[in-house]
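Complex shown without one protein chain; remaining protein chains in place.
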Amino acid sequence: MDYRVPILKIRDVLIVPIQIDLDDNTAARLQHDILTRIEQTGASGVIIDISVLDMVDSYLGRMLGDTAVMATLMDASVVLTGMQPQVALTLVELGLKLDTIHTALDMESGIELLDAMKKA
Amino acid sequence: MSVLREIAITTEHDIVLCRRACREVAKEYHFNLVDQTRITTAASELARNIFEYAKTGTVTIVILDGPNGDVGLKAVFQDNGPGIEDIDSAMREGWTSHKGMGLGLPGSRKLVDDFDIQSTLGEGTTVTITKWRKQG
Partner (left out) sequence: MSETTLNRRQLSDLISISAGMLRLKSIEGVCQTTAEAMVKHSVFARCVVSLLEPDDTFVRLGFGGLNAKEISALRDMPKSTLESMQDQLVKKFLIGRSYYMPHDQTDMQGLESSKKAKGRSKTDNQWHPDDFLFIPLYNPDNQIIGLISVDDPADGLRPTEEILLPLELFATQTAAVLENLRNVERQQEMYEQLRNQQMVVLELSTPVIQVWEKVLVLPLIGSVDSARAQQIMENVLVKISETSASVIIVDITGVPVIDTLVASHLIKTVSAARLLGTKTIITGINPEVAQTLVHLGVELSEIATRSNLARGIAAALEMTGKQIVDVD
């Protein structure tokens, strides 16, 4: 249970691959870790990849949405990548739109999106 | 009807174990991928409710044999917590007295076919959800 989600840095982008089903404590710690790394590195973008997650509930959804808003306050953009279709459908039915966070189909298009946002 | 799993909710990590058990049973009984996800997500919300409001409780997963060969997955979330004073407002979106967005009860109701909630102040709350397997 002492699992920590790894945060990798490539140029000025943080890559956060969530590889396992997170419990609430680990999710809360991840938010703290991401914000701390943004501060430490001055990263301008964060990619959170959830392509292996087979479920996102309201707690994790809220955590992701909040992290995006907090990162924006620190001048970094967050892109959520790789959400599975049935996860998206269930989230929407649950009533969670996550409209504070940018999304992309996969990590590659996530990085493209961050590049485009930087240019704009 | 047979009881397939019984999960005691005592720690935060039990929420993960509970939704994992629901996923396994839904998979085993060939629910489609979207419905597996709906069941798992609803279970996660309701197990968290137990942990947040009552600290401890139990989740029971059973398989129902309905008419015409229908198969239903039923999960019962039971606790001996403080109970809910006003169920109607608890079922409205946005209502919460804790963390989360108050989507737990109303949200999980939207993900399942049957939803039932019984609560007595000072005695506890029982939420029962059922998802019927889609044919074809």
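Things to note:
Letters A and B name the chains as they come in the text, with residue numbers starting at 1 for each one.
The criterion applied here is as follows: a residue touches a chain if its C-beta (ideal position, glycine included) is under 8 Å from a C-beta of that chain, and two chains touch if they have at least 3 such contacts.
In this text, all values refer to a predicted model and were calculated from it rather than measured experimentally.
Of the listed residues A:Leu35, A:Leu53, A:Met70 or A:Ala88, the one in contact with the hidden chain in the full complex is A:Ala88.
Summary of contacts with the chain left out: across A:Lys9, A:His32, A:Lys97 or A:Lys118, the touching residue is A:Lys97. Mapped onto chain A, the interface with the missing chain covers residues 80-81, 83-89, 91-93, 97-99, 103-106, 109-110, 113.
As a convention for this text, only the chains that are shown with their structure count from here on.
Separating the centre of chain A from that of chain B, both taken as means of CA atoms, is a distance of 27 Å. Those residues of chain A that touch chain B in the complex are listed here as 1, 21-25, 54-59, 62, 86-87, 89-91, 93-96.
Across the complex, chain A is touched by residues 12-13, 15-16, 19-20, 23, 33-34, 36-38, 40-41, 44-45, 48, 93, 99-101, 103-104, 106-108, 110-111 of chain B.
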